[in-house]
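Attaching a single structure in structure tokens format; questions to follow.
Missing here is one protein chain; the remaining ones are kept as they sit in the complex.
Order of writing sets the labels: A and B. Residues in every chain begin at 1.
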Amino acid sequence: MSEAILELTGVSKTYGGVRANTNVSLNVPRGSITGLIGPNGSGKTTLFNSIVGYHPIDAGSIRFEGQEISNLHVQEIARLGLLRTFQTTRIYGKMNCMQNMLISLPHRRAGLLDMFSRQHDEAAEKAEHLLAFVGLYEKRWLRSGSLSFGQQKLLEFAMALMNEPTVLLLDEPTAGINPTLINGLLDRLRRANTEFGITLFIIEHNMRVIMSMASTIYCLAHGEMLAAGTPNEVQNDRRVIDAYLGVH
Amino acid sequence: MQHLIENITILTAAPVINLGLLIDGILIGAIFALAAYGLALVWGVMNVKNLAQGDFIMTGGYIAWSLGRHGIQPLFGVPLAFVLLWGIGYVIYYLVVRKVITRDLFTSLLATFGIAICLQQTLNLIFGPDTQSAQADLPTWQFADGLISIAATRLIGFALAVILAIAVVLFMKNSRMGQAIRATAQDARAARVLGIEPEKVYAFTFSLNAAICGAVGALVVLVWNVQPFLGTTYSIRLFVIVTAAGVGNLPGVIAAGFGMGVFEQFGGFLFGAEFQQALIVILLLGVLTFRILQLRRFRQAVQ
Partner (left out) sequence: MNRNTLALIGITVLGLIAPFLLPQYSNEIAVMWLMIVFASTWDVLGGQMGYNSLGNIVFFGAGMYISAIVQIGLYYDVAMYTSGARTTHIVFTHAQYFTGFTLGVFAAGIGAAILAVLAGFILFGLRGPYFAIGTLGLAIAAAEIVASWTYVGAASGVSMPVFPGGPEAQKLYFYFLLFALALGTLVFLRWLYATKFGLALNAIRDDEQKAEAMGLQTKQYKRFAWALSAIPLGISGAVFGNMTGFIDPREIAFPTTTFNIFMVLMVLLGGKGTLWGPVIGAVLFHVIKEVTWTYFLGWQYIALGLLIVITVVYFPQGIVGWLTENYPNVFGERPKDERNSVKAPVLESAE
């Protein structure tokens, strides 16, 4: 078991009177695909939001590559290499796909003046390569807002890859995707993990998907950590089954 | 600066004056609170930030003033302006507002701003650029050796404002339309499913707000004054009130309205009347900055 690239210890967050997360602790091993499951309202997206710095947490610690990040802002955390995709799939709608990709270059060491240098050909090549990787090469000059929902999801994924993250948090990546295309998406996710070495931390409702992809799964219920372990262990855990009330 | 120090000295030397300013502030604050309530209503129900609010008020004021010029008691202008502005509000809603409700927020802001300009300039064309006020010919009572004077007009203005406010609140609570308005404000789609037509609700709300402004304007011309271009100042003033209190927080809006009245009385006394507009915009920037700092703790921006 490799060391943890993302460590949460005792994270709690209250949202307008509701205790969204209570004392959540988990480890995401470097290079792994880890899953986060739980019934609706169990606090999964809130946890993601806490990790990426969207809001401050009430208690606990979040460490990324050994560094405490719970007091950092979204941009700073993103520049450290921790990215997320959104449940609602967010892209830059008025720009074309290539532009969406080009603006997603990593800005780790870029100063303000670098933004004025000429666009390098390597950037365009990399963008085309990644668009081809997700199957959007032919559509690269189309306005991204005119793509179908599934295509936008793939674009968002490609943009994330363009940014060369170390860890990628995916919020329900297969939601709304035509079931016949899910396998293609999963294939690309696995390749991103094995070829590009990106650690994946995935929220999923589709049990078939997450059980086949992840090596470790965490289950949340009512904001608390309910169970953790290998897919087999979690699948057969009585408490998890009860939490889902037999659905799935 | 010197005037400021002189004025502060007066306030500390004769504390009774503070009381006078406070009373005046509350009397006028009631009027602000009522108009701010209307603004918050339109904002909350239709998500339209009506920059023409102050100009509706001025229009109502000029209606009452015209009555006075023809020898009729201007107090009758309150119900008259209410009715006339209801009609004007409805027309404006039908022609302009209903087309911009669904668009982004800047579009509706700009549209109401355009309406504000039209209204201001029309009033200027018809009535001229001079400041006007109307007299109700009612007594003024003096207290504390003339240091405090309370005009009966102001008291009546206060009373009318309170009555109108109570009427509106009761209406919102108990009538079907009032309930429909509150339902639409919470979730327009759900309201539609339940048989409420949001368009009718929006038209009613906007007209109601315009009518409230008309009545307020009639009160304003009696206790203060009107001028075609004073509308923008009012709009900003009311915007400050609603932003400070928070759109959904209606009791807060009313309280902030009173607070604004008192603030302006003291501010006007200390700094002089010519700083009225400056004080209001500085207060605006102050309130916005406060909101920014407040939300910064949650890493949010003021949306």
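Observations on the model:
The rule is short, and it goes like this: a residue touches a chain if its C-beta (ideal position, glycine included) is under 8 Å from a C-beta of that chain, and two chains touch if they have at least 3 such contacts.
Note that the structure is a prediction, hence the values are computed from the model and not measured.
Of the listed residues B:Ala14, B:Leu84, B:Leu109 or B:Ala151, the one in contact with the hidden chain in the full complex is B:Leu109. Residues of chain A in contact with the chain left out of this view: 52, 73-75, 78-79, 83-84, 86, 90-96, 99, 102-108, 112, 114-119, 121, 124-125, 128-129, 132-139, 141, 150-151, 154, 159, 163, 181, 184. Contact between chain B and the absent chain runs through residues 49, 51, 96, 99-100, 103-107, 109-111, 113-122, 124-125, 232, 236, 239, 243, 274-275, 277-278, 281-282, 284-285, 288-289, 292-293, 295-296, 301-303.
Following the convention adopted for this analysis, only the chains that are shown with their structure count from here on.
Note: centroid distance chain A to chain B, computed from Cα atoms, is 48 Å. Chain B meets chain A in the complex at residues 297-300.
Across the complex, chain A meets chain B through its residues 53-56, 73-74.
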